[in-house]
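One protein chain omitted, others in place.
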Amino acid sequence: MTRQFKILYKTSIILIAVIATLLIGSVILVTIDADVFRTYLVILTEPLKNKIQLTEVIIRSIPLSVIALGITVAYRSGIINIGAEGQMAIGILTSTAAALAFYNVPRPLNIIIIVVCGAIGGGIWGFIPGILKAKLKVSELLSTVMLNYIAAQFYTFFLRGPMIDPAELTLGSGTPQSMRLEKTVWLDRLIRGTRLHTGIFLVFVLAIFIYILLWKTSFGYKLRAAGASEKAAKYGGIKVAFFVTVSMVISGAFAGIAGSVEILGVHHRAIEGITSGYGFSGLVVALFGGLHPAGIIPASFLFGLLLVGADMTQRIVGVPANMVQVLEGIIILVIVAAQQVLNDKYLMDKIWKKFHAEEAK
Amino acid sequence: MDFIVNILALGIPFSVALLLASIGEMFNQRSGIFNLGCEGIMAMGAFIGMLIPYSVGQGGATAEIYNFLGIIAGALVGALLGLVFGVVVITFKAKQGIAGIGMQLFCVGAAGTLFRHFVGGTQSIPGIGKFYIPLLSKIPILGQIFFSHNILVYIAFLFVPLSVYILFKTPWGLRVRAVGTYPRAADSLGINVNRVRFQALAVGGALAGLAGAYLSLCQAKMFSDEMIAGRGFIAVALVYFGHWDPIKIMWGALLFSLAQSFQLAVQGQGINFPYEFAVMLPYVLVILTLAFSRDKKKQEPAALGIAFDREKRT
Partner (left out) sequence: MDKITSLRMENITKTFPGMKALDNVTIEVKEGEIFALVGENGAGKTTLMNVLMGLYQSDGGCIILNGQKVCFTSPNDSFGCGIGMVHQRYMLVPNLTVKENIALGLKKAWKKVKLDMDFVVSKIEEIGEKYDLVVDPDAYIWQLSVGEQQKVELVKTLCLGAKFLILDEPTSALTPQEIDELIQLLKTMNKKLPMIFISHKLKEVKELSHKLAILRHGKIVFCGDTNDYSSSDIAALMTGREVKMPENNEEKEFGDYALELKNVNVKSIRGFLALNDLNLKVRSGEIMGLAGVSGNGQLELAQIINGLRKIDGGEILFLNEHIENTSPIDIIQKGMGYIPEDRNTEGIVPSFSIKENLILKDIENEQFSNHTIINNKAINDNAEKLREQFDIRCVNTSLSAGALSGGNIQKVILAREIARKPKFLVAVYPTRGLDMGAAQFIHSKLLEMRKNGVGILLISEELDEIMNLSDNIAVIFKGHIQKVLPAKTATRREIGMLMAGVNND
């Protein structure tokens, strides 16, 4: 088998995967009488047409990439974290509480405290499924989903009760949201007239941190060994339970950080609906980015585009924004199927032989 | 007394969606496939189930017929989606856990998209009413608890002994159990492992679709994006809780639905308790039962989650 053939094989599989994704998506689009081509065009190009929309794409990609980096750590240790949404919600609660509690601390320190509190909140929410998996073999797929629902209830409980903005009570409108944070902790805006904030630099710092942690340290080596083959890792003296738990704490902490950055950079208070969909989207970004920081950053931009674009399809071509969920689902299905095909040496061999036979003729 | 009767009379119909979906998932898992897409398939079943009576026949003598058409359509769509999942995890041998998440996102998204296009906003439908079993429903207390429900409740509970019979007494059940434990052995006897798994996925999907249609047509009498609210995931958890045994699964489903009806009844009594914590209860319960139901390894189908590849050399 030649090298060219291998490259050809892999690129054609990826090409087929992309076409399959678009085709399956168009089945739904045709059912709702939408213009398939225009819908895709709107999703993928409309947000790039002006500065504000473009920065909105980047704003969406910030929490997506941070969450995806965390999910990558968990995934590499053999645990699929689909609870980022809940971890993010708890992170928002703890960081908002910290921001409201420490209002007279100097600015840089205050921001650090707030982000760390967000990380702690998310980390605790990640620790629960981690320890349950490590010690009691509870499937993380189920426990993290359940914790999402639980976190959502906590979130509304605190925003309606203990943390509600006193102004809402006096006005009597009762919107579930916290008090606005002091301006001193807001992240700086990078471009006038847009919401793009300095949180974007944090993404690069965290990406480099994860890269070094996973691939350049003995800690990362052991964590990846635990995920790649639990049996072999145990045999090699690696404490698998420890790494599963710690990686879930890191994963949850990253979701919590994503939450606090959203609060500090965009919303400036805890409101309802901030977290919605970020957990699953983060998972898609992590998978699409090949579970590697270098892939996750571009992938998060693409999915930021998708999210902003999907909001626009409703107005422009009358396609509901739920369509983005459909596409995410298809992308996961296509990625996991394509991965198997890409690594199927047997199939590759068969196709190679067929080509070869034809060439010989 | 009324309080307890109320809890029981409410709890039994609540358990139906969980019961149907769990039994479906049990067939999937017994054949070796872990289908986390259950939640999504339920959403599609719920949507299709309500769409038919909503769009074709409202009111009048034919309404009941369309309701039942809705139920059947929900089950058929579920079966179809089960087969789609099969293409991904059986034909392409994709990892099942993560593929299930993809399936769930796809189905929930599709249900939401289609709902917005065909229905628009929240619309309530007459749905399927209660069916009082003659004589039996007249028995005091017991009649109210057991014999005054809509027809699907009775059918769902009939599925419990039926699935025991199918699993342990029929050739198909034997094949399902064999391919989920030691597919290579079944293959060496000329059983088409993948075909049996596809069949089990179709059955499981149909039951999940049916569960969804039950929710929209009988329980909520409407459709909304969040109406499944994790029931699909709870159903998957119940399969573990019930150790892949239909009868134990039934007890699990009843336990959860009684917890839910208890919560509603308590609120009805005007006891001051934060609403959010009451809603949390079933989810907390799932985590606790998963953590403390022991002996998981012993009954788990040995080939669960592993794609079958005959020519893969081990």
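Every chain is named by a letter (A and B) in the order it is written, and numbering of its residues begins at 1.
The rule is simple: contacts are C-beta pairs under 8 Å (C-beta built on N, C-alpha and C of every residue); 3 or more make two chains touch, one makes a residue touch a chain.
Source: prediction; values computed, not measured.
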- line: Given B:N6, B:S137 or B:T181, the residue that touches the chain left out of view is B:T181
- prompt: Which is it among A:P108, A:G172 or A:G237 that touches the chain not included here?
  reply: A:G237
Statement: Among the options A:K6, A:K49, A:K216 or A:H356, the absent chain makes contact with A:K216
- request: Spell out the interface residues on subunit B facing the chain that's missing from view.
  value: 169-171, 174-175, 177-178, 181-182, 184-192, 297-298, 302, 310-311, 313
Task: Considering the whole complex rather than only what is displayed, give the residues of subunit A touching the chain that is not shown.
output: 216-218, 221-222, 224-225, 228-229, 231-239, 345-346, 348-349
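Convention: only the chains that are shown with their structure count from here on.
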Message: So in the complex, the part of subunit B that touches subunit A is made up of which residues?
response: 36, 40, 88, 92-95, 97-110, 112-114, 116-118, 225, 229-230, 233-234, 236-237, 240, 274, 276-277, 279-280, 283-284, 286-287, 290-292, 296, 307, 311
Residues of subunit A touching subunit B in the complex: 28, 31-33, 80, 82, 128, 132, 136-139, 141-143, 145-147, 149-150, 153-154, 156-157, 160-161, 280, 283-284, 287, 319-320, 322-333, 335-341, 346
